[in-house]
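Everything on this sheet refers to the single structure shown next.
For this view, one protein chain was removed and the others were kept in their places.
Lettered A, B and C in written order, each chain numbered from 1.
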Amino acid sequence: MVRIELQIDLNYEIDEHGADFVFNIHAAHTLSQTISAEKLLLSQPVSTRLHTDPVSGSRYLRASGLPGHLALTYSATADLLHHRAEPAQLAEVPVRDLPPEVIGYVYPSRYCESDRLINLAIREFGGLPQGYQRVMAIRDWVQQRVTFRPGASNSNTSAVDTLIEQAGVCRDFAHLMIALCRALSIPARFATGTDYGADVALGPPDFHAYVEVYVGGRWYIFDPSGTAIPMAFVRLGTGRDAADVAVATIFGGVKAQPPVINARAVDDPSRGMELPHHCREALSTDSGPLA
Amino acid sequence: MVRIELQIDLNYEIDEHGADFVFNIHAAHTLSQTISAEKLLLSQPVSTRLHTDPVSGSRYLRASGLPGHLALTYSATADLLHHRAEPAQLAEVPVRDLPPEVIGYVYPSRYCESDRLINLAIREFGGLPQGYQRVMAIRDWVQQRVTFRPGASNSNTSAVDTLIEQAGVCRDFAHLMIALCRALSIPARFATGTDYGADVALGPPDFHAYVEVYVGGRWYIFDPSGTAIPMAFVRLGTGRDAADVAVATIFGGVKAQPPVINARAVDDPSRGMELPHHCREALSTDSGPLA
Amino acid sequence: MVRIELQIDLNYEIDEHGADFVFNIHAAHTLSQTISAEKLLLSQPVSTRLHTDPVSGSRYLRASGLPGHLALTYSATADLLHHRAEPAQLAEVPVRDLPPEVIGYVYPSRYCESDRLINLAIREFGGLPQGYQRVMAIRDWVQQRVTFRPGASNSNTSAVDTLIEQAGVCRDFAHLMIALCRALSIPARFATGTDYGADVALGPPDFHAYVEVYVGGRWYIFDPSGTAIPMAFVRLGTGRDAADVAVATIFGGVKAQPPVINARAVDDPSRGMELPHHCREALSTDSGPLA
Partner (left out) sequence: MVRIELQIDLNYEIDEHGADFVFNIHAAHTLSQTISAEKLLLSQPVSTRLHTDPVSGSRYLRASGLPGHLALTYSATADLLHHRAEPAQLAEVPVRDLPPEVIGYVYPSRYCESDRLINLAIREFGGLPQGYQRVMAIRDWVQQRVTFRPGASNSNTSAVDTLIEQAGVCRDFAHLMIALCRALSIPARFATGTDYGADVALGPPDFHAYVEVYVGGRWYIFDPSGTAIPMAFVRLGTGRDAADVAVATIFGGVKAQPPVINARAVDDPSRGMELPHHCREALSTDSGPLA
């Protein structure tokens, strides 16, 4: 088991009209991710509502901010107990056998225009043996072609843009990998979380975007930007792409400061806790919420 | 009440590998749309599975077609009893008050890149009084700018393309109207159905794409292409955009013939049935399924 | 006559491989623009070649920079004696009567995708009386829709992007106006120069991008961003769009500092010099070089 102690600090300046927020900063409740010791502090005396998506376990916090400064601090302890599998044993699931709640993830979305990439995906990956290994080949292909370069992309950048311009941040790597999987009818979705173990040269700890792909009957984690240690990702949300799971969707005139994120792994073998590390097994956080 | 007797005929040639289909041709079960006398015939002895989406009431049929010809005939009687409202009384719902299952419809999607249209939407519509009438102004704006021209667009065409090139079919009108609504944080979704009363000059009866917008606490029907009579639309599916609710999503090598669609209104005032006609009231089919 | 005393300072840091430059910072030699007292200083002892385009009079300086700092200073005096015309008397020229060297400017180019804007341009401007006034209507349309916002665009941004996103800098205003003119078969080209009289709130004096449109048998100046005084523009280059007339096209690894530009008008009525001011007459710098 991996235990992560997490703290997220967000700061905004809201203009004179006030602004509405939808935050997705609560760690998701899933079968593999147990959350405890959760605290949420807002600097304004505003009412909030927390909604848990019944399918994904993602939690959305809505708040209406008043003009002026708004600070939000979220802290929690996340215990991660992944389902692990042998990569060679994870087969792709034929479209005819996909569960209804999964099939939407083979369709194109705002930032993952898989409908335009079908020829390319078939040419590059169509001849490979199907399964987890083919998905790994897609991940590697993306990682080899795209350069991590903050500032090279913006919030409008899509998978097609990234395929052409070959530079971006974790979100762009994720969108391109997802689009390629879907072009082959492999369900893939966008996940946001907190990273851990990222190269400090890439900047301070930040929110992270990565990919979950449905093979062998479960959603498995892939990290196409290759910047962090997947075993330590605390999942916040999953969706079609970044449009669905922005950490903060803001309606109104707001200036945001960079988030401050702290994710510390607890190293206590006596209690069965191990430090996060790269591993060759496939890791799944099981998509389901606590039923 | 409007009663529509419906028949849909689809024909495909499937290549030697066979193909998987997800059809969305069953009329949706909703509180306002009652379906009876339903029949489905397939020319191949293949097993099918029908899945009803618990939120939208849309029904998805999955089938694995064998090589060769596949014919599918669906017929049903749909009784439509719309919720009607006075347009002037339908206000927009602030983001903070949107139900959780509605909020996803203010986000951009594959064919509705609302994130790129915010400046434009605010400039064109930001000064208008909020409510149903503003949505009508968006509908009119789209209708005035886009020319109905089969062949001017294809399955990759998005709202941004249509805004630039100003020609397309009903699907393109719908995508552009949806994108503009979302750019103003008004929830809007894509609906497919069968049309009725369309100008014969536009071709034989066909599937139709239109828009539902969430105002006054319900989803109301809008027909930006202005080609048919909304009161007679039999709803098949709703989704983010055409990616979600294709009448047929096909995985494999298949040639499709044009669909043949027959929608006949029953004119029987003695049983409370009226013929579909244009009306100035707002019409809602209530988004909910039969709970 | 308007006399402008001009100084341009450019500074670059060149990486260890050196870099090639094509500068277009010399004021063009045209029938209306007489250049004197010209000086060019480079901080590196590198050989340069100056090429004058025989058609446009634009001058291109090529230099191969060595690793390290490269500073370039160009100064000159430009005497501007515009051809002036009464707007109401400037008719559009039918395509059949365009001179061969002009016809290329009705074709689409990298940043001016006029081929996609034909429906839109005809709908918006097709019913207006032809001539200079119609071009003014296009200029006003662009000015009303696009917001001047540094950082909203980048070097890949095209007219279609600007039409959608409605924000940009002078270059983007110019591209959109050019694309709309060409969509109506009105020849239009991109011009670079130095600005004068720009609102200081927009930042320090800078290079400027504006538009020349061929009506009444000559190229006339239009300033769609509306940020400066056209009578004082010192023309550097003209081309299809920004791809042709970058102030500096750089081949190699180079970091550029912001340019420092000084354009001072000489106020000496005794010698026939007037200060630049906005005027209602049409101004042409005559496209031709000193034959």
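Just so we're on the same page, a contact is a pair of C-beta atoms (placed from the backbone, for glycine too) under 8 Å apart; a residue touches a chain by one contact, two chains touch by 3 or more.
Everything numeric in this text was worked out from a predicted model, so none of it was measured.
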| item | value |
| --- | --- |
| In the full complex, displayed partners of the excluded chain | A, C |
| Hidden-chain contact residue, picked from the options A:His51, A:Arg96, A:Arg116 or A:Arg264 | A:Arg116 |
| Touch criterion as defined above, residue of A:Met1, A:Leu66, A:Met136 or A:Ala167 at the omitted chain | A:Ala167 |
| Contact residue for the chain not shown (choose from C:Pro108, C:Pro230, C:Pro259 or C:Pro276) | C:Pro108 |
| Residues belonging to chain A that touch the chain removed from view | 116-117, 119-120, 123, 145, 147, 160, 163-167 |
| Residues of chain C in contact with the chain not shown | 20, 22, 51, 53, 60, 62, 64, 94-96, 100, 103-104, 107-110, 112-113, 115-116, 155-156, 185, 240, 243-244, 249, 251 |
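Heads up, the rule we're going with is that only the chains that are shown with their structure count from here on.
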| item | value |
| --- | --- |
| Fitting chain A to chain C on CA atoms, where both chains share a sequence, rotation angle to nearest 5 degrees | 180 |
| Euclidean distance of C-alpha centroids - chain A vs chain B, Å | 31 |
| Averaged-CA centre spacing for the pair chain C and chain B, given as whole angstrom | 48 |
